[in-house]
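The complex is shown incomplete by one protein chain, all other protein chains being positioned as in the whole.
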Amino acid sequence: MANHSTSTHSQFFQHHFVDAEQQFDAAKMGMWVFLVTEILFFGGLFAAYIVYRLWYPELFVMASEELNTLWGGVNTIVLIGSSLTVAMAIKSAQLNQKRNIAINLGITIALAAIFMVIKYFEWTHKFHLGIFPGEFYAFDGIDHPKANVFFSLYYLMTGLHGIHVVIGIGLMVWLLLRSMKGHFDSEYYTPVEITGLYWHLVDIIWIFLFPLFYLID
Amino acid sequence: MSGHHISTDKTLLGVAGALLVLTVLTVVVHYLHLPNPWSIIVAMAVAVAKASLVALFFMNLYWDERFNLMLFLASIAFLALLVGFTLLDTLFRPEVIPGF
């Protein structure tokens, strides 16, 4: 190996890069390219949503009455808060405040967990009413033959989003453990940065899901 | 144009505050029950504004390499393609669901 002069001190520097800057840039661009795939992954469901909403606008108005705007709003604020703390964690890493990285990540995990708990109660409440997706739909409060389609979309989109939140929690726990070992500092914080990007995208998707399901009139 | 932009607390808290205000605003507008096309337009405009704030300042696209911004916009453009061409069919069918 040729000896590199600058910023290769980190134990996490990989041999096939020329310097740490290239490693950071590559990781970040890789994450962005991955986020493109995430947007199109959700995009299929958004497309289905738009098609059905334009076909049956009255159904969407009626069915969204069953969703609780208050708890949807609370969840939106919870996720915005978690996005803030992730951004704060990255900033702490950049400023070498190692303790603050862990604190901010901890708050993020807590907020994400709150989001999932609220989601859990929303779903179970609907299950009690007999609102199941697709062919198991057994609720007669909505006078529309296609009501099951709305709730299929609802469960699929919030469910897929929920899976992403759970994956995000897993990643945050991993980051928290590493940050407590002191792995991250202003020279090396790539995993915090790119996990943050992922988390913000999960937030953005919820920002659209909230008005699309809870705020129809 | 740097991947290492360090945001100040003021920026981060300001953005979060704006997101909060917009969230409250969109819920309030919902309860106002605007006439038909406008409620969805306002709701979506607020959502786009919020998403832009997150993308530009939390995800640092405002300071980042322009290529990453382009990737983000391209993904939305291709999503628009998927939706647009599908609607070209679904909105112009003689019957909503073709019979068999």
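A few comments on the model shown:
The chains carry the letters A and B, assigned in the order they are written, with residues numbered from 1 in each.
The criterion applied here is as follows: contacts are C-beta pairs under 8 Å (C-beta built on N, C-alpha and C of every residue); 3 or more make two chains touch, one makes a residue touch a chain.
As a working rule, contacts and distances are computed from a predicted model.
Not every chain of the complex appears here, and the one that does not is recorded in UniProt as "Cytochrome c oxidase subunit 1", selected from "Proteasome subunit beta", "Cytochrome c oxidase subunit 1", "Paraquat-inducible protein A" or "Branched-chain amino acid ABC transporter permease".
Only one residue from A:64, A:82 or A:152 touches the chain missing from this view: A:152. By the touch criterion stated above, the residues of chain A touching the omitted chain are 2, 4, 14-19, 21-22, 25-27, 29-30, 33-34, 36-38, 40-45, 47-48, 51, 133-136, 145-146, 148-149, 152-153, 155-156. Mapped onto chain B, contacts with the missing chain fall at residues 67, 74-75, 78, 81-82, 85-86, 88-94, 96-98, 100.
What we mean here is this: only the chains that are shown with their structure count from here on.
Rounded to whole angstrom, the centroid-to-centroid distance between chain A and chain B, based on C-alpha atoms, equals 15 Å. Remark: chain A residues 24-25, 28-29, 32-33, 35-36, 39-40, 43-44, 46-47, 50-51, 54-55, 69, 73, 76-77, 80-81, 83-84, 86-88, 91, 94-95, 196-197, 200-201, 203-204, 207-208, 210-211, 214-217 touch chain B in the complex.
Chain contact summary for the complex, chain B toward chain A: residues 3-4, 6-7, 9, 12-13, 15-16, 19-20, 23-24, 26-27, 30, 33-34, 39-40, 43-44, 46-47, 50-51, 54-55, 58-59, 64-65, 67-68, 71-72, 74-76, 78-79, 82-83, 86-87, 90-91, 96.
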